[in-house]
Every structure is written in structure tokens, then in C-alpha cells.
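All protein chains but one are shown at their positions in the complex.
All chains are identified by letter, namely A, B and C, in their written order; residue positions are counted from 1 within each chain.
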Amino acid sequence: MAHKVGIVGASGYGGAELVRLLEAHPDLDLEVVAAHSQAGEPVSSLYPNLAGDRVFDEVDLGRLIGLDLVFLATPHGPSLQLGGALRHADTRVVDLSGGFRLTAQDFSSWYGEEHPTPDLTPTPGVATPTGEPDRAVYGLPEMFRDSIRGSSFVANPGCYPTAALLGLAPLAPLLEAGSVVIDGKSGSSGAGRAAADRLHFSHVHGDLTAYGAPAHRHTGEIETWLPGDLGPVSFTPHLIPMSRGLFITGYGSTTDGVGPDEVADALHTAYDDEPFVHVLAAGTFPHTKALAGSNGVQVSAVVDERAGRVLVTCAIDNLGKGAAGQALQNANLMLGLPEQTALSALGVYP
Amino acid sequence: MAHKVGIVGASGYGGAELVRLLEAHPDLDLEVVAAHSQAGEPVSSLYPNLAGDRVFDEVDLGRLIGLDLVFLATPHGPSLQLGGALRHADTRVVDLSGGFRLTAQDFSSWYGEEHPTPDLTPTPGVATPTGEPDRAVYGLPEMFRDSIRGSSFVANPGCYPTAALLGLAPLAPLLEAGSVVIDGKSGSSGAGRAAADRLHFSHVHGDLTAYGAPAHRHTGEIETWLPGDLGPVSFTPHLIPMSRGLFITGYGSTTDGVGPDEVADALHTAYDDEPFVHVLAAGTFPHTKALAGSNGVQVSAVVDERAGRVLVTCAIDNLGKGAAGQALQNANLMLGLPEQTALSALGVYP
Amino acid sequence: MAHKVGIVGASGYGGAELVRLLEAHPDLDLEVVAAHSQAGEPVSSLYPNLAGDRVFDEVDLGRLIGLDLVFLATPHGPSLQLGGALRHADTRVVDLSGGFRLTAQDFSSWYGEEHPTPDLTPTPGVATPTGEPDRAVYGLPEMFRDSIRGSSFVANPGCYPTAALLGLAPLAPLLEAGSVVIDGKSGSSGAGRAAADRLHFSHVHGDLTAYGAPAHRHTGEIETWLPGDLGPVSFTPHLIPMSRGLFITGYGSTTDGVGPDEVADALHTAYDDEPFVHVLAAGTFPHTKALAGSNGVQVSAVVDERAGRVLVTCAIDNLGKGAAGQALQNANLMLGLPEQTALSALGVYP
Partner (left out) sequence: MAHKVGIVGASGYGGAELVRLLEAHPDLDLEVVAAHSQAGEPVSSLYPNLAGDRVFDEVDLGRLIGLDLVFLATPHGPSLQLGGALRHADTRVVDLSGGFRLTAQDFSSWYGEEHPTPDLTPTPGVATPTGEPDRAVYGLPEMFRDSIRGSSFVANPGCYPTAALLGLAPLAPLLEAGSVVIDGKSGSSGAGRAAADRLHFSHVHGDLTAYGAPAHRHTGEIETWLPGDLGPVSFTPHLIPMSRGLFITGYGSTTDGVGPDEVADALHTAYDDEPFVHVLAAGTFPHTKALAGSNGVQVSAVVDERAGRVLVTCAIDNLGKGAAGQALQNANLMLGLPEQTALSALGVYP
């Protein structure tokens, strides 16, 4: 029997991508497609790809509580409130916002506000916080699959942290503390749908710029979940003239004795059994477009022996593995469904 | 039990899109992925989205004959030879080339060469040429579904003709002969994969130009399959700085008494039951991107009463409904499978 | 001695392009760079290319009146008021809006409002309305250079009409009435700077759509200035995923005896002495990108003898010859300067 699910924040890009994925899911019935400001409007008026008769629903907590699982694709403000209320009612939640990805203390530091429900925030460094069923689990299946399986509350990772962690986590034991630099590149959909001068087609087309450095919130999220004690990382995001796609280029100084074999082994050990992660040969590099519309990941590392560094690159679709795809992967795990249901690792190319 | 299928010309864009679609098809086993010049190369070396271990196969007629159905995604030259040979052996064929879309006489006129097997060419104007089982059926399901169902040999329509016919065919009875103008716009993938100066990213980015007019081969194909006797049409294709997506803008003078209601009725009558075609309200227009990666179609018409013309617009993904998607739709019909298997009408957006 | 000029509406794309061009003009001093809503802001905060210390000025009529020439790059509303006031004070005006391009009657019909100063509207069909010095001259130098030279008030043509008229006007005597179809394609900068959902990079990238048909205001402007009596034209604009560049594809049925020679002769006669217009050989087509940042024009025509039509294509930079470049060309003419001063026909390519 199908599980009943709902989305709040369905008018945003992450929410609308979830609608697209869920329309093809054989075991999940999408019963609520809520969008506060767009309630009553046809979904197709905002998303011309989502042809059909769906209309955005009101955000009705009572109705949401009755579902088997709710995806929160809202900004962190509404997510903090809805996440708490839904968990109070014991409804399963996958939260795509940044509301439950950090400890309460770090949340306060990076978001500039107190966390309203610190007892729901996750416990980093505790690989499988199964003893604390109420706390959010950080929903990166390749790192925390077992915890996600047993959880009713998953904090879906940010887009940049997903790529940064998938690229760097397996290599962390090989790197010197204080040496990590992450140069991020993302398409415009990562900035959300709200019309803004800086996102005007005329301004982004043919342009490249940086933004948000050196204190982008995703920096704290990466530091929180990167294994070991590597210290502060430098993270600089860039806006790339493409709609979808996210790529990180990570740099770290290698500890003594680390060479190409150790690096390759670390990636293959981590990912050879993963259904969505593909390790490329050293010297070849990921292509964001190879993953468009999919939940796939490409990762590659090469050692710069002259400079004593490892260079790791990782690409995802920011709305796929970086948001909606990963959210569905988490939901499949939480509900005991095959992890790959309604997800593909093959992007639409060219 | 699954049907065994193969692709010849899998290194081209249409062929590779078929690989992507067939990897997710529950009832078709993709046994041969042949590409003459790339045999032995990993598929992923040309298509970074198609991760995995597949290697391009040799083109081996004996092996192809043993399959239940072969997709020919080759240029018309090889298709003419392979199509004839496979049909001689009674193997089902969906040919994506222009080799079997015209009568032998028109083929000679538009392609500048004699057709080697005129008895395999289709019979336009005969709605259901079921009495001639050897002849190719023109594979536009929305016009010729019944014939396709009974056929073992389908000529898959060209990308521009697909959009032009889906837009104009229902309106043909309302238009004056000699009045039809079709302005076509296509992304770069429509020009094929071969590297060419005119397809260099530096040249296409930020540019728009026309090409091939006034004697593009698709003109003859449109005239062949457009119902009624509308006479020569003018067709001008344009290269648009996008990778996928095709859009036609059709103009025709309306006959007496034709107004918005007659136009809307014609489209709705034709398409309201079609799973892949969505009729938009007059005054709204299709978006190519809404259909990216899908087999969907958007069509819209509005009457320009001041000028006495109807304006019809139609968008598809040139590699979806314009090539591989439609080929799979035809194969599903030929093999008695549900027509929508492994096909979506929802594009990847944004 | 340099002439003092000013721009009103300098925060829009057309106005800002004028700033860029005027910074390099040896004979014009740009004294006022006014933008109502941005007054006091650094120009570089909106236009990162316009490095330097300029700050947007208030719109101060008294100060404008003292200039030798004022460019109005405002919407037609403010232009109607400012144009009237400046002309009343006998200050030269080049108006880039649609306020003074039509007769008062046509203005009312296409813009849905009464014209406040009908005695300032132009007189179509009167090639050189020099007897009426107060009326606006339609500022297409290739058609009306002599009138512009003697004028103090020029209505700068719209972007689509510029390309449509440059392509079709020389051919008008060869075409049948009622047969003209114009399919227009423009980059996003033609839609202006105001942030809008439909202009979000994520929505335009990889997309093509139509808009505004069949009653776009530029239709009336084209009909007004197209020579002869060709009757209503059908005009459909499309949004192309590029920032700059505009292209029209014009179709018209040829009158008896018109063939390739007559068509080529008409274009060459019109343009061989024109500094900014380049006639391409039949069968080659304009490239918008070849004209990026310039005041150049490419035009080409080919006869479709099978269908009895001529196909004419014309490309410009919508902010160059389609707006600011042409405005400067007009100003050079009005002030008795060499017409090409500070203007180039060579675009930035690739």
C-alpha cells in the first residue's frame, strides 16, 4: 500500500523538483502540494513542465500531521516551526532547509538566531545517534545510511555541503589540519526562484562572479560534518551561467606518505558499492551536465605531488542529489522502500 | 518476458538518448548498443551521463536480426541498407533517419539520390496502409497510431516535422492553400554530434542565425504528411543558443468563418485524450524547457483577426518527442506494450 | 567645441549603453546622467562595466533645458511629458521610447491612451516633413537621413521595427499586399532590466518561447513606416536565451516577375553606401553575435521560388542599432557631426 506524503514549499525549485519525482513514484502518493503564497494557483502556472490539474494547497498543519511523511522545502524560518510541530505529532519529516543541520550552538552562530527546539538538532560526531530518536539525522546516506534508516526526522543536507562532503570526507584522514580550501560553483537555480536583479538572465548570461565569501552558511555545515579535526575551511561559492549543476573543487595538503594510491583507495572504498556515486579515473573530471535531472554524483581526485596537495572535484545536480533527489533517497530509506525507487543516476545529456 | 532490442548508431545524440531511456524500461532488454566508428569504446567516454560498463558494439547484422526490434539511429545512408536488410529478415525496425519517410519519388527529389528499396517507402494520404505490411508507416502516433500498432516497420518522423505536424495538422482544414509559413527554431543538439566550426560553443553562445532555407529537407516531409492540399510551405530553421528544445511558429491564412472557437476546438479534439500532448490556452505559449528530457508536447494557437491568420506554436524536446522518445513510443506500440512505458511528459525544469 | 548632452532614464539598459558610448565620444560632453529612482546611487552599482565615480542625477528639467541635446531613455509615459516640455523650450531631443513614433490616432489605438501632444507626432508617408519643424522625425537614418539632419526632435525607432524595416522596406515594392509575416527573435535585454519571474536566468536559460502576439505594439510601428500599402502584417516576437541580439525573419509573397536578381538589386541599391548595413550573399544568414556592442546591421534575402516567397533576415544588436547606437547616430546627424563618430559596425565576437 502506498504511503501518503506531502510537500510544503512546493512553489520553490526544490519543492517543484520533488513534485516531478513523486509523480513517477510507484509507492508514494503525493497528497499535499502546499505553497503558502501560491495557494489556489495551478502548479503549471509556475512550472510549465508540471502539466496537469494540480493546484497549490494551503499549508494546513492538521492535514500534514495525518500524512506518513512530509517534505519541508521551505526556508529555514517556516521549517523550524513546522518541523517542530510535525515531530511533536510524530509525523515523519525530511527537512530540506538549513534549520536542523547544525547543533543549536552552531546554528545560533551561523544563522544569527536562537534555535527554537535545540533538542531536535543533530549530534555531529556521533556516527549513529540512534539512542536519541528525536534528534534530526543528517541525511547524507553515503555517510549516515544506517541512522537514516532508523530515523523519523532527517535534515537534508545543503547543496554545497553534499558535494563538498562527498568529495572530501573519504579523504579527510589523509589531509593536514587547516589546509582545506573549497571552491564552489553553482548554477542559478541554487539561488532560488525569487526574482532578483542579480539573477536576471541579462546579468548572469556570459558572467561569472563570486558571492557570500568568506562567511557563507554552508561553511559551518561542511565543518560540522567533515570527519576528523581539520579545523576551519575556506569556502567560496561562485555563480555559474547555467541553471542546474553544482561543482566543488577541494584542495588539501596531504599528510606524509599519501600518494595517488592512497587517495584512489579512499574514494573507491567509500563509493564502489554506492548506487548513485561514480568515481572517475584520476585526471578526468566530473561534468555537472552529466547529472542533470538525476540523483547521481561524480567524484574524482588527483594528487598534485609538486605542491603536496590533493585536488578533489565533485559534481551533482543541486536540485537532485543537492536537494529533492537526496530528500527522496532519504524518504525511501526512512519508509523501508528500495533506496533507488523513482531515482536515476543518469542525467539528461546533452 | 522482456523483448530484446538493439540500437545502431548509439554514439549519436538520438541513439544515446535511447540508451538512457531504455536503461529504465522494464520490458525491453537493451542487448546491442552498436556504433560503427566507436566500437570497443566505453559508452561513458562519449556520454558522461551514461555511467557504467557498457562498451559500444560492432554493427553485426547477424546479431541484429535475432533481436525483437532494432532502432536505427544512423544517418539515412546506413539506414537505407540496414533497414532493407532487417526487414528482409522480418526483424522489426524503428528507423530514426530520413530514409523511409517520403515516397520514393519525393526521396529522390529532396535527397538527391535514388531510393534503393522503393517498395519499402510509405504511402502518404492512405491513413492506414495496413494492406501493405512491408511499407514503412510514418511514426507519428497522434496521427497514425492504429497503423503503427499493426506495423513492423516505422519511419520515425524528423524533429521539425514532428512539431510542425502536431501544430498544423489539426488546423489544416481551416487554412487557405498556399498560405502556410513555418518558422522553426532548434537547439544545437539537432545538428548532431560531429564537431564543426559552426557548432563551437564560442560561436553559438549569444548568437542566433538561420540555416538551410529555403530548401531544407524537412520541408518535403512536412508537405508530405500535412493533411489536405495546402501546397508548398515555406520553412526556415534557426539555430538557437540552447542544447535541447525545438519550437515551431506556424502561420496560415484562415478560411472564411474561422475564428478562435474553431481553432481551439480543432486542437482540443485532436489532443485532449493524448497522453503526451498538452494544449495551452490561447495567448499563452509553449516553453521548450518545460519538455527537456521528456516525450511531451506543448501546442497553442491564437487567431490574429486583424491579419486573418492563425498563429500556432508547438514545442518539443528534439531528442525526446523529436527523436528517441517518439521512437520508444512507437516501439511500445509495435510490441503491444503500454504506450507510455518508460516515457514521461514532464520535462526537467528549470 | 563639444556639445553638452544628457540622458534621462540612464539606469535602464538603453540609457546605460548610451553612457558607455558617450564616454568615448570626442565631441559630446555627457553632463547629465539622470535616473529618477536611482538618483544618488553610483552608476557602477547597477552597471559594473561603467567603472568610475559617476552618480545618477535627479531628473531636473531646468538643467536639461540648458543642454544641447537630451536623450530620453525613459518609458513612453515620462517621455511624453519630458519630450513635450523640452521641445517647448526648443531643446533638441532624441526619444528612445514609443511615445512619438506613431500618429496620434495610431498611438491611441496601440497604446490605449490619448496622445498629450498630437502636434508633435510624426507624419508617416511624408518622406521629409521639413515643413513641420516641430513634429518628430522617425529616426531611421537609412530611410530618413535628410529629415533627421534638419530636425531637432527625433523619435528613435523600436528595436524590432528597426530590423523589420531595414529588412523589408527595400523589398516592399516587390511584395504582394497582405502577405507579410514577420517572425521576431530577441535576447532578454530587450525586455528591460526590471526583475521578473519570466526573466529569471533559471527560466530563460535553455528555453525558447513566444510572447505578446498577435498584438505587440511594434506591429503598428512596422505597419506605419513600411513603404507602400502592404496592409496588416503578422508579427510574433520570441524570447531567445541570449542577452543581446535581435533577429527578424520576414516572409512575403513576391509579385509577378520578381526573382533573385530583383531582390538582390533592391538590397544593394538601398545599402551599398550605408556605413552600418552589410548585405550578405543570398543563402548566407546574419549572426546576431557578429553585431554585439555595435551599431552594425546584417541583412540577407533569398527567394523561395517553389513557394513564391521572399525570405529576408536581418540582425542587429537590440541595444546598439536597436536603441542606443541608433540614438547616437541620430544625434550625430542632428548636431552636424560625422555620422559614425563613436560608433562601430564591428561587433565583439566571439
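Here is the rule we use: a contact is a pair of C-beta atoms (placed from the backbone, for glycine too) under 8 Å apart; a residue touches a chain by one contact, two chains touch by 3 or more.
Model, not experiment: these values are computed from the prediction.
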Touched by the hidden chain, restricted to displayed chains: A, B, C
Residue touching the undisplayed chain, where the options are A:H76, A:R149, A:K185 or A:H218: A:K185
Contact residue for the chain not shown (choose from C:L61, C:A195 or C:V348): C:V348
For chain C, residues in touch with the removed chain: 13, 16, 20, 23-24, 47-51, 189, 205-206, 243-244, 278, 286-287, 289-294, 296, 298, 344-350
Residue ranges of chain B at the interface with the undisplayed chain: 13, 187-189, 193, 195-197, 199-206, 241-243
Where the missing chain touches chain A, by residue: 178, 181, 183, 185, 187, 200, 202-203, 205-211, 213-215, 231-234, 236, 238, 240-245, 247, 249, 251, 285-290, 292, 302-304, 306-309, 311, 313, 315, 350
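Note that in this section only the chains that are shown with their structure count from here on.
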Most heavily contacting chain pair (counted by C-beta pairs in contact): B-C
Chain occupying the middle, per Cα centroid: B
Between chain B and chain C, centroid-to-centroid distance (C-alpha), Å: 39
Centroid distance [mean C-alpha coordinates] between chain B and chain A, Å: 37
Distance between the centres, which are taken as Cα means, of chain C and chain A, whole angstrom: 47
Multi-chain contact sites of chain C, meaning residues that touch two or more partners: 187, 200, 202-203, 205-206, 241-243
